[in-house]
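These notes are about the structure you will find just below.
Here the complex is missing one protein chain, while the rest keep their positions.
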Amino acid sequence: MDFTLTEEQRLLKDSVDRLMTERYAFDQRKNYLKEPGGWSAALWSQYAELGLLGLPFAEQYGGFGGGAVEIMLVMEAFGRGLILEPFVASVVLGGTAVRLGGSEQQKSRILPTVADGSTKLAFAHGERQARYDVTDVMTTARKDGSGWVLDGAKSVVTHGDCADALVVSARTSGERDDPNGITLFLVDAGASSVARRGYAVRDEQRAAEVSLSGVRVDGDAVLGEIGNGLPLIERVMEAGIAATAAECVGCMGALYDMTLEYSRTREQFGRTIGSNQVVQHRLADMLMSLEQGRSMAMLAAMMVDEPDAAERAHNIAMAKVGVGQAGRFVSQNAVQLHGGIGMTEELAVGHYFRRCMVIERLFGDTAHYLAKLAVAVE
Amino acid sequence: MDFTLTEEQRLLKDSVDRLMTERYAFDQRKNYLKEPGGWSAALWSQYAELGLLGLPFAEQYGGFGGGAVEIMLVMEAFGRGLILEPFVASVVLGGTAVRLGGSEQQKSRILPTVADGSTKLAFAHGERQARYDVTDVMTTARKDGSGWVLDGAKSVVTHGDCADALVVSARTSGERDDPNGITLFLVDAGASSVARRGYAVRDEQRAAEVSLSGVRVDGDAVLGEIGNGLPLIERVMEAGIAATAAECVGCMGALYDMTLEYSRTREQFGRTIGSNQVVQHRLADMLMSLEQGRSMAMLAAMMVDEPDAAERAHNIAMAKVGVGQAGRFVSQNAVQLHGGIGMTEELAVGHYFRRCMVIERLFGDTAHYLAKLAVAVE
Amino acid sequence: MDLRFTPDEAAFRDEVRAFIRDNLPADIRERMRLGYGPRKEDTVRWQRILNKRGWAAISWPEEHGGPGWTAIQKMIFLEENQVAPAPELSSFNITMLGPVLIQFGTDEQKKRFLPRAANLDDWWCQGFSEPGAGSDLASLKTAAKRDGDHYVVNGQKIWTSTAHHADWCFLLVRTNPNAAKRQEGISFLLVDMKTPGITVRPIISIDGSHHLNEVFFDDVRVPVENRVYEENKGWDVAKFLLGNERTGIARLGKSKERVRSAKEMARSVREGGKPLIEDAAFRQRIAQLEVDMKALEITQYRVVSAYDKQRDGRPDPLSSVLKVKGTELLQSTTELAMDVGGPMSMPIWAEELAALSNEPDVGPEWATQATGSYLFLRAASIYGGTNEIQKNILTKAVLRL
Partner (left out) sequence: MDLRFTPDEAAFRDEVRAFIRDNLPADIRERMRLGYGPRKEDTVRWQRILNKRGWAAISWPEEHGGPGWTAIQKMIFLEENQVAPAPELSSFNITMLGPVLIQFGTDEQKKRFLPRAANLDDWWCQGFSEPGAGSDLASLKTAAKRDGDHYVVNGQKIWTSTAHHADWCFLLVRTNPNAAKRQEGISFLLVDMKTPGITVRPIISIDGSHHLNEVFFDDVRVPVENRVYEENKGWDVAKFLLGNERTGIARLGKSKERVRSAKEMARSVREGGKPLIEDAAFRQRIAQLEVDMKALEITQYRVVSAYDKQRDGRPDPLSSVLKVKGTELLQSTTELAMDVGGPMSMPIWAEELAALSNEPDVGPEWATQATGSYLFLRAASIYGGTNEIQKNILTKAVLRL
C-alpha cells in the first residue's frame, strides 16, 4: 500500500495545477464560455502540447502511457479549474472505447489524432427513453453489404456538438433491454445523415441530441465485437466515473477552500461568520465528506484497470455512490454557508455546485448505483 | 379543527400529571422496580381509583367512556413518569380486544374487573418465528366438543407474567401467513397447561414467554369471529401504537427538559455546555423532532377510531414511523449531550432512552411500517 | 381536540378548490404544472381574478377589503392555491405592505395605496437588505437626508426580488446616522420606482432566472408624505412587518405539488428495466417524504389554529419549526422531482432549443424545469433568515440559552 506519487506524477500534477491557476481563473473562464463552441480552443491546444490529450494512450499511438492515477491527478486539477473543454468526452470516454475496443488499425488511425487534439470524440450511448438503463438501446444497425446502416437517436451526448467522430451504440440484434446484441460503431459526426442539436447543460458544458437517419458506415467502423458491445460500454462508463469522481474531488476542494475563506472574512452581526461554532462544525463535516470522497475517487482510479469485471464494477459503484453523496453534501453546504451571494451567477460557488450536481447524474445517479449494490449484497 | 382540551380533559391531564410528579419521581420508581412483580401494586390501585383503568370503557362496564384523546393525555403523562405498571397491556391492548371484539356477555364479565384493577389482561399474539409479521401465527386451536384446545407458544408478551387472562391468537384454519383462519381466545393465565416464564425487557418492563400445551377453553372463550381475528388484532395493535406514541412523546418531553436543564447548568472548559452554539442547535433540532413527533402522536390518536380501515392503517403507520424516528433522534441526542453520565444507570436519561428504543419496536419497527407505506404509495 | 376539518372548513376548502379549478386560466396552470415560475403577467392576471372574488387581500381586515378569514381558512386557501398549482399572491403587496399601512399608515396613504395593492395595479418590492448585511438588517446604511418636504435618498439595496417589475418600493433608510443604537434612526419610506436616480441592476440566480436585483439610489427625492409612521421609528414598522403572522411559511402545498408531480412523472420513466414508480427505493423515499409532510401539516395546523385562539402578538416559536422543516421539505421534494428526470433534467434545453429550430421541443419541459426549481429553491433555506438563524431564534425564544 502506497499513497506517494512518483516524480513524474508530481511533475504532471504541478504543471496542470499551474496551468489552471494561470489560465483558468473564474474570469478567464467567463471568456471561454463566450467562444463559439462554449470552450477555449487555445486551452485545447495547450492540453495537446502538454500531452494531456494523449495521456492514457500508449506511446506508439502518440500517447504517454499514463494510467488511472495520472488521469485522476489531471481530473482533480480540471475540477478545480472547472474546465469547459471536451477532455472527458474525447480522451476518457471516446479514448477508452478506442483504446480497449479498437483494432490495431483503428487505434493507429484514431488515437494519434485524439492525442494531438485534431480529432474530438464523443460517446453517444444514452437514449431518451433509457434514463440510466445501460441496456436500453433502441438505435438499430442493420447489415447492408459489407457495411451497416444506423437509425435512431442519442440523447444528452456530452460535447456531441463539437465532436468529429461519435462512438455510437446500436442494436445489431435483440430487443430493447437485451444485454446482448449491442455493437459500438465509429461514426463520422459530420455525415449528412447525422443531425445534431447542441445546447448547454446546467453546468455550462455542452451536449447534443444526435439523430441518425440511415447513416451508412463501412464494416471497419465496428468497434470491438459485434453484438457484444456491453462489456466495452461498461469499461467506458467506468473510466468516465473514475475520471469525473476525481473531477468532483477537485470541485469539492475548491468549494471547501472558498467557503472556508468566506467564513474567515465575511462579517455579520459584528463578527466573522466563521466564529459561529455551527459554521465551524459544518466546515468540519464538509472536510470529512471531502476526504471520504477523495478516498472513494482513489478507489475508482485503482479499480478502473482491475481485470475481474465483477470486482471492478462493484468497487466503482461504491465509489460512484460515495463521491456522489460527498459532492452533494459539500456543494449544498457551500451554497448555504455563502448565503444569498452563493445563489448568484456572479460567484464561482454556484457553478461548482452545478457541476457536482451534473457529475452525480453522469452514467447513472446515486440511487441507481446504490440499487445495484443492494441487489449485489451477499 | 380544534386543538383545545375540554374542561374534563384538562382536569384528567392535571390529575395524572400531579400523580406522576408526586408518586413517580425517579427514586420512587427504583423502589417500585424492586417489588415482586417489578411494578407498584399501590400505584395500580391508585390508577383504578382515579378511573384510569376503565378510561376507555363505557360507563355500563364500569368505565368512563373516554376516547383516544383521553388515552393520549394519560399516556403522555405515563411516559414522563416512565411507569412500570401493565396499563398498556391490560387496558389498551387487552381492553381494546374485549371492548371491540367481545360479546355483550364477555364485556359485562371482563371489563368491570379490568376497570377496577382486579383482572390484568395481556395480549399474547407475537411468536418467536414471526418477528413483525402479523399473520405469522403457528399456535393452533383445534375444536374439541363445544370447546377448543390450544397448542403453541407466544413470545415477548408484554406483562404476560402478571396477567390474569391472556388474549391469545391461534390458528383455527389455514397455514402460517394466511391472513384468514386466525381466531382470538380468552385464556386463563393461571391454567396448569399454560406455562409462563417472566423476564425483564431492556426498558425494565416485564414480559413473558408463554407456552400453551393442550390448553382447553370453552366455546365462549372465543373473542370475536372465528377465523376472522386479523382485523381485531390490527385494531388492538393500532390502539397500542397510538398509546405508546403518546407515551414516547412523554419520554421525549422529559428527555428534552433534562437535556436543556443539563446544558444550562453543566460546566466544562469553564462555561456551560449550553453556551456552545452546536449544543444550542442540537437542542433546537431535538425540540423540532419532539414537536413533529407530538403532531404524529396526535394523528394516531385522531385516527384510532377512524371507521375506514385502510385510511386508519395508513395514517397510523405514518404516525408510527414519525414518532419512532423522532424518539430515536431525541433519545440518542439526549444521551450524547449528557456525555458519560448519560450512559449510566444512575441517571433517568438512559432509562427513557431505552423506553424509546423499545417503543420503536413494539408492534413492528420503523423499517417495517415504512415498507408498508412504500408498498402503498400511489 | 379534533384534527379534522369542521364541516364549515371542509365546505370552505371545497369552495376554494372549485373556484380555482373553474377560474385559473388553463395556460397559467399548464405552465406552472410543468414547473415554470409564474410570469409577471400570470401573477397579475390571477391576483386580479382573486381580487374580484374578494380573495386577494387575505390577511387584511374586512374593513380594508380583506375576506375576513380565520387563520385556518387562510391556510386552506394558500395550500389549495399552491397545489393547483396557481401563482402565489404578491407577498410584498398582501402580507407585507398591506398590514403595515393598515397599522401605521395615514388615512391618505391607506386610501391611495391599499386598493391598488390588492388589485396588483401597483407591483411592490421590498428595499431592506444591503450589501454585506445579509440577515443583519439593522446594519443598513442607505441614507435619507431631509430637504424641505422631501427626503433625498442615497445608497444601495440588494436581493431586491422583482424590483425590475416593481412600480413601488417600501424602503428602509437611515434618517439619523448618529442614533445611539443601530435600530434607532431608521425610517420607512414608500418610493415610486420611476423617480429619477433609481437604477435597477439584475442579479442572475444559479437557476439562470432573473428574480433578484441590486437597486441603486442616487439623490432620489421622496416626498415626506410617503414616510410611514414617525421619522426614525422605522425599525418598529420593520419589526412589525417581519414578525407578522406567518401562515403559509411552510409552503406545504408547493411540496405536495412537487411530490404529486414526481409520482406522476415517475410512471413515464424507467429504473432497472421497469417504471421508476415501481422501484422499491424510490417508493421508500416518497413514503418518507409523505410522513414528513404529514407531520409538518399537523404542526402547521397546531400553529395556525393557535393564531385563531389567542393573539398575544408574540410569534409562536413553532413558526421557526415551520420555516426550517418547510424549507427542508421544499428542497427535498424539488430534488426528488429533478431526480425523476435523471439525465433529462440536466440540459437547459427547453428555451434554447425552441429558439434554435422549428422542430418540436426535444426535452421534457417538466424535467428541465424541475432542475430550475431545485436550483432556485436552494435559496429557501437562506432567505427570510437562514435556517441557521431560525435555530438561533429558537434557541433564544424557547431554550433561553
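First chain written, first letter: the chains are A, B and C, and each begins at residue 1.
As a working rule, a contact is a pair of C-beta atoms (placed from the backbone, for glycine too) under 8 Å apart; a residue touches a chain by one contact, two chains touch by 3 or more.
All values derive from a computational prediction rather than experimental measurement.
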> Missing chain touches which shown chains?
Replying inline: A, B, C
> So which of B:Asp2, B:Asp136 or B:Asp151 would be touching the chain we can't see?
Replying inline: B:Asp136
>> Looking at the full complex, which residue from B:Glu22, B:Glu345 or B:Glu378 touches the chain that isn't shown here?
In response: B:Glu345
>> One chain is left out of this view; which of B:Ala41, B:Val201 or B:Ala376 touches it in the full complex?
In response: B:Val201
>> For review purposes, identify every residue of subunit B that touches the missing chain, sorted by number.
In response: 126, 128-133, 135-136, 155-156, 177, 197, 199-203, 207, 209, 267-269, 276, 278-279, 332, 335-336, 339-340, 342-346, 350-351, 353-354, 357-358, 361-362, 365, 367-368, 370-371, 374
>> Need a quick check: the contact residues on subunit C for the chain that isn't drawn.
In response: 280-281, 284
>> Take the complete complex as the reference. Which residues in subunit A touch the chain that isn't displayed?
In response: 1-5, 9, 69, 260, 263-264, 274-275, 277, 279-281, 283-285, 287-288, 291-293, 295-296, 298-299, 302, 315, 318, 321-322, 370-371, 373-378
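Everything that follows uses one rule, which is that only the chains that are shown with their structure count from here on.
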> Hey, how far is the Cα centre of subunit A from the one of subunit C, in Å?
Replying inline: 38
>> Taking the mean of the C-alpha atoms as each chain's centre, how many Å separate subunit A from subunit B?
In response: 54
> Quick one: subunit B and subunit C, Cα centre-to-centre, how many Å?
Replying inline: 43
> Which subunit A residues touch at least two other chains?
Replying inline: 276, 278
> Multi-chain contacts in subunit C: which residues touch at least two other chains?
Replying inline: 388, 391
